[in-house]
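Here the complex is missing a single protein chain, while all its other protein chains stay put.
Presenting chain A:
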């Protein structure tokens, strides 16, 4: 199986770098990679950091099965809970919306249902480190995060590292 499925913990940065704050996940993975010296846990063989973009459902989550030794998946993504932009919120599997099955389009498959199933079927712990977005510009391209979301990255990194310990 792919190397990342042989780990114990996956950290997935989800979202699209091209649509403003949706790039939060990408920037989180980038920052975590930069901080490997400061946080030695990030170098652990048991952990894999992945810039999952919009492909997590196809390339990662849909390949998990009973043989996968994964124990935990930590997801960094934006949320929209109407909070102050940049506010960080830790979500567990119970907090993930229970969406009905969605069979129309494999491209837009939402993660929520898959994450719940992975938790139910294989007992893999799911934690989402969510950051309240300010602006997601899709379909217009904007390469920068908002200032508020940028300022939350270091705190979000600490939350991810806490989950790894």
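Assume a residue touches a chain if its C-beta (ideal position, glycine included) is under 8 Å from a C-beta of that chain, and two chains touch if they have at least 3 such contacts; residues count from 1.
Going forward, contacts and distances are computed from a predicted model.
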Which of "NADH-quinone oxidoreductase subunit H", "Allophanate hydrolase", "2-oxoglutarate synthase subunit KorA" or "Coenzyme F420 hydrogenase subunit alpha" matches, in UniProt, the chain that is not displayed:
"Coenzyme F420 hydrogenase subunit alpha"
Which residue of A:3, A:97 or A:123 touches the chain not shown here:
A:3
I'm checking contacts with the chain that's been left out. Which of A:28, A:50, A:136 or A:159 qualifies?
A:50
Take the complete complex as the reference. Which residues in chain A touch the chain that isn't displayed?
1-5, 16-18, 50-60, 62-63, 65, 103-107, 139-141
